[in-house]
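Every protein chain but one is kept in place in this view of the complex.
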């Protein structure tokens, strides 16, 4: 039994909403699709991220960089038709691009090093001047279309995970530093107030950060923020359909946030903003863990505490509209998305909604609990019971004493668990149909909702007491608000006069 | 324990959807309102009635009948501005008017006999020729606007509950017969294929039907269908806010359907169609029973069996947008609506949805159970546990053996009960706030949903066995469908490789 | 020929958008209707007023004030069900209420003095304490629902046109001062920062303003702003269907704005804000002038200059969804609306859109011309040719020299005139059908659009020259913007290689 007596006053720490600053997306070219945009509309209406980040700005499908033969010579042609449509779609939905500058257009590429089903080219440019011109042309166009005030709010990040040979030929750090320098100087040439950063590495290579910071410092290369990724999955077991991986504890990720934060603070560049531009449990889009309730419960602590260390951390990704491992082959397939195909929210989606509802001053926080209070006195308790062990017997008993300033309290409880808000489980019962019928979609949407129940409590000596149980991997949000009872205004009210009551 | 072995073959009786033929509405003038139309859109998308019937076609707020002074004389002016907008709105939402011809325009009225907060005038016309001209002008306009083919599908019913003095001055049967005759002849003068009927009486006065049928027969007055209302509430206890009434058993209503059906069949007019143009538990719009789960459970048997006796029965009404007793004074107030104000569905709404899902051949039916099968072999079990006694201990234990032609079965259970799908209960917990905040509306919509759970069963010897419990007043719909299991197509599938599973 | 050489620099005066601060509406109860809200959505998307003002807040149809018998005594009951829905609808569409406090609820009224088809009661209250309690209850509810910050932005105006006996029994100024004082003190009792004003008189009675200001000053009655109405129509000729009135010159209204402004400034209350809370040509809702192009051309000068004198002037009204003279009897009927029934914009609607497009620094302005420049250098010329004489020969020749900073100019001309953007004329050709078929609505919407044409000009010595003709009652908006010609980037471009070109 977890016994918690919540203090009546906050400890001064506000709950940081840095978990809501940015979210990841499949390659930008997918943002032309209707299903993608339908999902993004839901995400923005229900959660409301501030930025969106994805690969593929310069990939051939968006077609920004082309070359024409004119008078026998090759000449660059910049085509903004699709990227305008994409960024318009983002801004119309209240979300700004966190611009990743990459990968390499075929026409500028020096080789066949490619990544993903969609074959992003990850080689250095044939000509760094042409690359710089591309960067400048693109940003100038953004300013022309959206205005300087708007574009000054867009961070520009140079490339993605250059420490992996798939993403950057030979994982060549020297070449990356060159790319970074050329790019950063091109950005600043357009306007010195634009923000540029890197090195966008994945975990396990933090010496890159040390050396990259030194490089920028020594060479006086502009650097406005530092970026890195974070995943907590171990070595994979691969089947043709799935990528299975065990997970580390979620503290593993928080430790990474913290240690890199310290690396930056100790560096000659000083206290630069630090953005986790990708994180999730597994880094593979065919890992079924993403569809589970465990994924949701596991992330709670990270959402609760991550903002203490980093300026943003960006869940990878908002939707299963995603093609890094080919067109998805089934309704559920282990994709990263908060929303599965056909618009079905996963448990992790609801955890994000719960955290949004829980914004306020922190009254209490531990590794499985967060209690906050809003200005109007409403209190939110977010409690989770993440269990990485197999088996069913892992209930969490919880006894809370919560300070309230009012006598009568309305309680609303929203729950996701193995039983509720878990469409993956119903889909398994259905026999894992690959291509959902309309009827199946309807059922999956219904079971994807959290269970919502309500109640009424009386406070005693300024406290209400809540004793409750969380089943395995359950996440429950309890919202407490004052009741202004109006029952006495109904003259002659008497429910017992109703048949059956 | 109810033990039921469902036969493998239907008994030949199809489940009649006459419960879905028509639905009632507040006075037609309310159909100009946005909230009304929003509710109607939901109703039509989720249930899909064929007709809608309400009072007030000739009420002054719609303004059809006016008189002008021209050259010192009074001349009728027919204004179709609003009725066109209203009927357009109905037809755009896939529902046709079941036209009630009434009440009396002020300019044609002979007195101050009025009904409802909105003061419908219920006196005979000053001049029956003017009334007949009005009827003809209106129907000719309908034909002009919507085409004859369309209007031939609209039943025309003469007046409403003339057997009550509030609705028809002195409840004068002779005067009603006159009104009916003039009206019916006017309708047929426009086109002899148009359908006209009456007498739209409330219960407790079936001698009106006997005499009305004789009258029509003897006077050779056209009559295409017979109409009557049916409610099951006893004498009221009135408080300033509410109208409390005990209910008769629901068989009371089925008996009424049956006995009037017989009256008609035995009459000299013969086997005319018989429409119940209003029914509900209570006939009062401030009776809290309408908001309860009991109301939903209680009606199940009527929906299940009513269609055996009558050609339609029209639930009174689809929405709490209703003003017979003044502007509603609170979120829940005992209104008739399937949908409460602010778009919150009540338990009875879901029962209608459940019955729609249960359409098919009847395999089994008793007073608390309906089992049907669709052409594709899918089976629906609708079970209810209506309890009119007070207290909590009235569970219904149910053991079903259901014949299926397939080995593995997906089960979807949708439940409303005192605990789930019951926004009235949460609203009471909130302290019965009269005017819902947006936050309250959000919560009430969430708790208004049925609980949906799913499962998987294996058949044995051509049967699946379901043992389950229904709590007090619970209504559960069980949908069983064949599973085409595709799990084997996922090569290397093994959920146990996922952390926690 | 009007020859105008537009100066290159503004004279320091900004074009005031006070014409866009507020707009009038039919009684608030109509705001429950779908058609009303559809029109308001269009108005807000295309023009975007800040406030909306209409009668009938306390009219019985919204039902705010009721009385219950409790223990043998009458007790007030405040019902906010409908007003919440109405104000929610306004705020969702980005428009705030300019709250008119009136008329009298039946239950509080002292007589049968009524106004309009909808019978607004215009008598003093039976009990000024009950009235004050009503005011306080209503405003407290608004603050509870919308927050104090929001409600502090809502002006509260006391009553409407008390100088007319139809609107205030006996047009009793002393009684109005009493009503004002009680009301203003009640408002300030809720919160002293709330804004309250009056006397909302119609024209022709400005001694009311003088005396009202003295009264407030002498009695230390709170007064935050002064309100008055303005119409320019002469004595009517009334037919059963229409109200015909000749118009004064439009300068008549501007003179009124100016003279009342001076009355206020000279008063002991000093330079209070001054709002024209209603204006139009005719004050009657069955005057066909409202449907004409003359109405649009006539108002241009008022929109152009009115803001120099008053803090807002509120066009009466945005929509023909209006019932002061009964339910409208035909598609066009002389209603006030910017938008006619069935969503058809009138010429005056487009003039409002044109003025919105013309916002910027004034470069030139005379009685039939307005030239402005935006920050990006784009120039708008709004020219009109209002002609009050009958007959067709009243063209206006116009020669403009317009300073531009760029060589090549794109011109977009938007025109309404007797020929274009004039659905009333097409409707007359159709034979004035009262109740539009869907086909007629489609045609009327098509002809209701302004004619839009485009062109290209070259500047010479920093000027472009525009010589053009305006037909009778034409209003044309010319928008000039810089061309960044990209034709040279199309390699091998040659239109003459296209067949026919």
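Just so it is clear, A, B and C label the chains in written order, and each chain counts residues from 1 on its own.
To be clear about the criterion, contacts are C-beta pairs under 8 Å (C-beta built on N, C-alpha and C of every residue); 3 or more make two chains touch, one makes a residue touch a chain.
In this text the structure is predicted, and so the values were computed from the model without any measurement.
The chain that is not displayed touches the following shown chains in the complete assembly: A, B, C. Across A:237, A:326, A:405 or A:494, the residue that sits in touch with the chain not pictured is A:326. Mapped onto chain B, contacts with the missing chain fall at residues 68, 70, 491. Touching residues on chain C toward the chain that is not drawn are 237, 239-242, 244, 246-247, 288-289, 292, 294, 330, 387-390, 408, 410, 412, 414, 419, 425-426, 428-434, 443, 446-447, 449, 451-456, 472-473, 483-487, 489-501. Chain A meets the missing chain through residues 32-35, 37, 62-63, 66, 68-70, 77, 79-82, 84-85, 89, 141, 145, 240, 326-330, 341, 434-435, 437.
Just so we're on the same page, only the chains that are shown with their structure count from here on.
Counting the residue numbers used at the interface between chain A and chain B, over half appear in both copies, so the two copies meet with largely the same residues.
Each chain gets one centre point, the mean of its Cα atoms, and the points for chain A and chain B are 47 Å apart.
Averaging C-alpha coordinates per chain places the centre of chain B 44 Å away from that of chain C.
Within chain A, the positions touching two or more other chains are listed as 491.
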